Structure formats: structure tokens, C-alpha cells
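One chain of protein is taken out of this complex; the other chains stay put.
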Amino acid sequence: MPTTLSRRASALLPFALLALAGLVLTFAIQERYHHRILTLTLVWATMGLSWNIISGYAGQISFGHQAFFGIGAYVTILLIVHLGLTPWIGMLVGAAAAVLAAVLIGFPTFRLAGIYFALATLAYPLILRIFMDFLGYQEVAIPMIRERAWVYMQFLDPRAYNLLVLAAFLAVFWLSHAIERSRLGYWLRALKENEPAAEAMGVDTFRCKMAAYMLSAAPPAIIGAIYAHAVLFVVTPDAVFGLLVIVQTLVVCLVGGAGSKWGPLLGAAIMVPLSETLDMTLGDRFPGIQGIVYGAALVLVMLFAPEGLYWRFRGLLVGRRSAPAAALQPIASPQPDAAAPRAVATDGTPILEAHGVSKAFLGLRAVEDVSFVVRQGEILGIIGPNGAGKTTLFNVLNGFLLPESGEVRHRGQPITGLRPNRICRRGIGRTFQVVRAFPHLTVLENVMVGAFVRDAAEPDARARASAALARIGLETRADLLPTGLTTLDLRLMELARCMATAPELVLLDEPLAGLGRDGIEVMMALIRRLRAEGVTVAIIEHTMHALVRLADRLVVLDHGRLIAEGPPAQVTRDPAVIEAYLGKRWLRHAEGLRA
Amino acid sequence: MTFADLVQYVATGLLVGGVYALMSIGLALIFGVMRVVNFAQGDFMMLGMYLTYFFAIGYQVDPLLGALITIPPFFALGLLVHRVLLVRVTGGGDPQREMDAQLILTLGLSLIITNATTMILSPMPRGIRTAYATQAFAAGPILVNQARAYAFLMALLLAAAVYVFLTRTDLGKALRAAADDPEAAGYQGINVRAMHGIAFGVGIGLVAAAGGLLATYHPIEPTVAVNFIVLMFVAVVLGGLGSIPGAFVGGLLIGLVQSLTLLVLPFQLQNVGVFIAFLLVLYLRPQGLFGQRMRSV
Partner (left out) sequence: MLKVSALSVTYGGLHALDAVSLDVQEGEFITILGPNGAGKTTLLKAISGALPMVAGQIEYRGRDIGRLPSHARAGLGIAHVPEGRRVFPTLTVLENLVMGSYRAAARARRAETLETVFALFPILRERQRQVAGSLSGGEQQMLALGRGLMAQPDLLLLDEPSQGLGPRIVETIFEVIAEIRRSRRITILLVEQRVVEALELCDRGYVLETGQVVLHGDREALLRDERVQHAYLGA
């Protein structure tokens, strides 16, 4: 593993290169309109980077980011016009206004699912645009300052603007870099991939989305203010709140590749010079050529390379460190986790209790008056025919659903109705049947998402994640990407991710589904070992053969009711259970056979 | 303000709303069957306006009739666009990602259409002059612009035709079945991909006809699309995404909201009422009036 020093250096290197490239271009370019293209490229790259924070990392596609751009431009300009305030301060006020707007917009809007979020964000810039028109600000010209123009961000030399925008770009590039390496960044990518799973891993998804939104709102305001001074000179509502602003942002980000800090720059470097040059040369004869270029870019990207050029190239060049089809050799001798905190107590203390839990959907009673206890150190299996309510029960235990009646207690404390991320922090982990790995992160980084619940700093989380992988026996896969991993490996990674949250109880949802005979054996051995290390396990499974060997006790649900409880040998002979699985008539039939 | 004034506002709002309703039905049909939010809907409407204009100028075809004539060519265009573009981004694995991708793709399409039209036909606004565009019916103290009245009636007629199509023909029922449950529809022998194409074609045809009707009283220019696409979105969300009767009612309501906003806000802020209604619906009752539970995404 690279040392902290060399990692620091490797982080600064691209930064330095970009700064250098920017400076070289600024001073090498002669023509005025080339300077303009450079300014515009960096403006849109910065906008793209900002949009990327909420829409690329967090996956919440916003069609309203131009609202922040326009707020920055207008606040700054109006402060100059009405108060004579220098834009160097004015743009900070604009940024604050934009962040406030982000809070106000984000609060109600993040509750909305998917497409509704995108549609809602669309409305705000439209409203702002109409208001600006209405308030009489159809055209606000920046007052020309003669003396000490630099105080008012007015420069005759276009290179000054190049440098200004370069500085803004580098700042947001650094911000993106910092986010990517931080706990927030890992959590954002987790919630983008699978929000419920992220919650179950301890991520407070609402707070993360708000944080990302606020961070993504400040840079557009600043760049909007600069744009007004460097390019517009006269601010109109359409120029800063209009469709073309969000379109250019989308284009650079999508063509370049969302979800990465390089993507927007790549996209901007290609699209902006292209469209500006076309506009300049052909724009008179063909008005609207820019719009066509951008529109075509969006269509082509969505059809052929929706992930963006950056990811496409990366995939090809680095030949991707995907897992070879070699067989897995893990469970030979994984290390017990040295940091495992809990003592192995098999005194039968109840860790989790459900009392009279009932949950109905649209009149259908999915879980009805279910009570049982999970004791420390045991492996409890929860079984039942299809539709018996097992997953609903887990969802109640885990905080995804609120029961109509009954309560859930953890070590005596009621936890009914707590958000899943809080329940995870208390030490109750959960895995899901369908593993959604984060495709652009290595196996180790995937596991780090869980580790961040316990450690705020990246190096600590990394160490904890490594330990969790070793505990599961997956350390040889640590630096691979999840694509190409076998189902078993993915399940193991999911388990490692769960273990990295340092749980004392894990709720496993069908961990054996879809595994072959060998995979099932590996999983079972692993679960037994985890229990030996002090983790209590509750499993939902269909695969009876495995579970009767694995579980200490079984709890059987049928049509939402608990119909049997006890050791496997006893439960599988229980008439009520046989009836539930094979039908009432089989029972009599089987008795008849034995007679 | 008198009661008669109020009735006037309501009447105007409903008349205008009728045409909005027709536009929105197209969008709702496309969303209901394909789960595609077609950002380019407004642009196809704009093209419909232009085609109607050309029929009017070139062949002296009354725009009310011209609107009907636009339906077949735009149906064909819809089939083509579906086959060439949309087929690649529908029917895949992840519905959520898909919807974002389709929204962006259709946004791109919208940009191409608007700007190509500006380039080829010039941004100068045009209008169709008919005898009735400047005349009004008088119903007591209420004045009803004749063009809007005729457009409203035609819109109702077309909406009724759509209703009959969807409820009385095998093909219409198959479309609704494909919207309800594509997998089960396949089991009945319904070619769901073909249904998508047909839904898109019909949706585009309807919005083009709506454009033709709109052209009887609204100036024709390439930027018209942007003004109406948001109105259509609002109407469809208000009615309930995927519900066709909902979209119809939503369109009427949006016309009313737009008109009644003038009672409290000045003219320039007319659409603010619509946008605020949009946000309120999204926040308070996202499934809309006819709350069709979204196929889980």
C-alpha cells in the first residue's frame, strides 16, 4: 500500500499539472477570442464539477442548477448597482444566498422519488426567471468603472479573467477531490447505487444529500458572478437562468463522464471549443448551430456512451482490474478480527426482541402478532413458505417499516421506528439478497463504506475495511473491481461490508440464494466462524437443507403468523410446519404412507 | 370585479385548457405505456404548428382541418423516432436510471428540433389569419373568442376519439394492457415493443394536432416549445403520471389556473401560478389526482 507521503504527492500532482497547463495556455494564447474560449471552457467545466457533486456522486439528477448560477450573478450585480459593493465580496454573498436556496429547495424536494425530484428542480429557475423579468431586471448592465477597475473585477486584459476562472476551477476540482476521499464521498456513492442498502449500512441519506446539495450550490454562484463580468457584461434572466445554462452543464458532464472529477473538464475541453468555433464561423448563416451541437451531443452520449468518455477510456486503457475467472481460495485461514470487541457470551441474553409485531399493506396482513427473541451467540433461522412475511419482518426489525402495532427492542431498549442508519449504528447490521456493489470502487473501497460508520477519517476506515476483508477471507480481492466477481465473492464482500460496521447482530437476507453447493458450504462455514467470534446471526433462508444444519433454532412463519419455534430437528417434524410447506393433505397422506 | 368577469376568466381558462388537455394526453400516453418522460413533446407540437401553417398558406386548408391532417405524418414520425432512438434506452434493467437517461435523451432531441427549425425556417414569428380568429361569440356578457372555441371543440373531439380508440379497439386495449403490466401483456401475445412505438406515434400525432389547433390563435415560432412543455408536465403530474383521463383533467385545470392567476397576479407572472401549483402537487400529492400507483421503480 502506498505510504501517506506518496499518496499526498500523487494527489497534488494532477492538481499541479492542471494549474501549469492553465497558466501555459493563458500566457501562450494570443487572440482575444481564444481567451474567451478558454474562459468559457473553464466556466462550464466548473459548473459541471459542481453539478457533479449532487448529480454525479449522489445520483440525484438536478435540472435546476442554473438557479444557483443566476442567483450568484444577480446578487453580485445588484449589490454593485445598489450598494456599490465590490463583487469580490458580493460573490461571497451570492454564494451564501445560493446555499440558503439549496437548503430551502432541498428540504422538501429530497423526499421525492426519482423522476419527481428532477421535475421539481426544473421549476425553480423558471420561477426565478419570471420574477427577475417582473421586478424590472430584464437587463442589468454592469457599470463601467474607470479607476482601479480591478476592485470591481473589471480587467482590460482577458488573461486576468482566464486566471480568475482557472483559480475557481482549481478550487472546485480540489473540493471534488476532497469529497471523493472523504466519508461523505463514499456515502454519496453508496446512496446513489442503492439507497436502502446505504441506510442499512449506517448512512444518514437525507443529511448526506443535503450536504452535497449545499456544497454543489456555492461554486455555481461564484462562477456565475465571474461569468457576468467576463462574458456577459449585461445580465438578463435568460442568460443566467435559462435552459442553455443547464444544457451546457449537462453536456460537459455527461459527455465527459459524471461521477468523476476529470469528466467535466474532459467534456468541456471537447464541447466548448467545438461549439464556440462552430458558432463563430457558421453562426451567422446557421443560427442555433450551438443548440444543435449540444442536443446532438446529449443524444449521442445517451445512446452510445451513457457513462461518459472518461469512464469509457478508463475501462479500455487500464484493461480494468477485474477479477480473473480463477477459483476462490479464501476460507483456508482467514484471521479472526483482532479488533473484535465483543466477548463471546453464550449466556442466552436476548439481544433483539420482537413483541406482537404486526404490519399490513393495503389490507393484506403481511406480519401478524409475531413475537420472538434472538439470543446472544445463536444462529437463528427464520423460515416459511413464500409470502410468509419474512422479509417484511426483517424490514420492521431493521427500521425500513413501521409496524402498526408491537415493538422491537434491542438489549431492552425500544428501537421501533428508528431510522435504519441509526439501528445500524447501534450494532445491528443487515445484508440484502441482491448485492448492489458500487461499480467504480474497488472491493476494499466498497467495504470502506461500512467502515465509515465507525471511523470518520479515511485511513482509519481503510484499515478497518482491510481487517474486515481479512476476517471474511477476501483480502486477495481487495483491489479488484466488483464487475466479474462471482456471486459468492459478491456475497462475501457484502458480508465484509456489514462486518465493517462492527455489528453485534447481523440480519442476513437469503445469503445462500443462487449459490452452488460449494458456495453454500463456504458461506455456512463463514457464518459459523463469525458466530464463534461473538456475532449473533439471524438468517432468512429458503434453502432448507443448509439451514437445518446451520441454525441452532428455527422460527417458522406462515401467512404472517409464527407457527413454530425450536431446534431444526423438532421443527421439521412439526405437523403445522409440514402443512405450511406441503399442504394439509400431504400430512395425512404421509401418515397414511407410514401406516 | 363582477361575477360575469369571473365567469369570463373561467371560460377562457377552460377553452385554453382544452387544448392543453389534448397536448397532455399525448404525453401521458407515452409515459403510461413506455415510462418515458418525453421532453421533446413541445417541439413536436411546434412542428405540428408549422405543418398546419404550411397547409394553410400553401393550400388554403383551414387550420382546424390542417390539425387533423398532421396526425398521420406525425404518427409515422413517432414510429421512426421510437425505432431509431428510444428503443435503445427502454426495456433495459434499471428503471430509475433509464428514466433519467430518457429525459436527457429527449432533452437533446428537443434542442436539435428547436434549433434546426430556427436555422431552417427563421425565428420570425408567423401567424395564421382566419376569419374567426378575431371574432367572438357572445353568451350574455361573456365573450368567447371564436378561434379558441373551435379549437376547444376540436380538442374535445380528438380526446373523445382517443377515448374510443383506447376502450373500444383491440389495439387500444392492448396499449393499456402493455401499460399496466408489460410482462403479462407479452404472455397474451402482445408485442410490447411494438406497443411502445405505437404509443409514441399516437402521442406525437396528438400533440402535433394540438399544435395545429393552437396555431389558430397563437403565434408560431420555434421557441414555442419551451413555453408549453412545462405546462404539459404540470398537467400530467397533476392528473397523475400515466393516467390519461387524469392528463385531460389536468390540462383543463392548468388552463384554469393560468387564467385565474390573472385575478391576483399581473400578466407577466401568469405562469408563476402554474409553477407553484406544480411544486405543490409534487410535494403534497405526487401521485396526482387520479393517483395511478407507479409501477414500482
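As written, the chains take the letters A and B, and residue 1 is the first residue of each chain.
By definition in this document, a contact is a pair of C-beta atoms (placed from the backbone, for glycine too) under 8 Å apart; a residue touches a chain by one contact, two chains touch by 3 or more.
Note that the coordinates shown come from a computational prediction; the quantities given were computed from them, not determined experimentally.
When the whole complex is considered, the residue among B:Q188, B:N227 or B:Q268 that touches the unshown chain is B:Q188.
For subunit A, the residues touching the chain absent from view are 385-387, 434-435, 487, 490, 510, 513-516, 542-548, 568-569, 572-573, 577-578, 581-583, 585-586, 589-590, 593. Subunit B meets the missing chain through residues 167, 170, 173-174, 176-177, 179-181, 183-192, 292.
FYI, only the chains that are shown with their structure count from here on.
Distance from the subunit A centre to the subunit B centre is 35 Å, each centre being the mean of its Cα atoms.
Here subunit A touches subunit B in the complex through residues 61, 63, 108-109, 111-116, 118-120, 122-123, 126-127, 130-131, 133-134, 243, 247, 250, 254, 286-292, 294-299, 302-303, 306, going by the rule given at the top.
By the touch criterion stated above, subunit B contacts subunit A in their complex at residues 37, 85, 88-89, 96, 99-105, 107-116, 118-119, 123, 222, 226, 230, 233, 237, 241, 266, 268-269, 271-272, 275-276, 278-279, 282-283, 286, 297.
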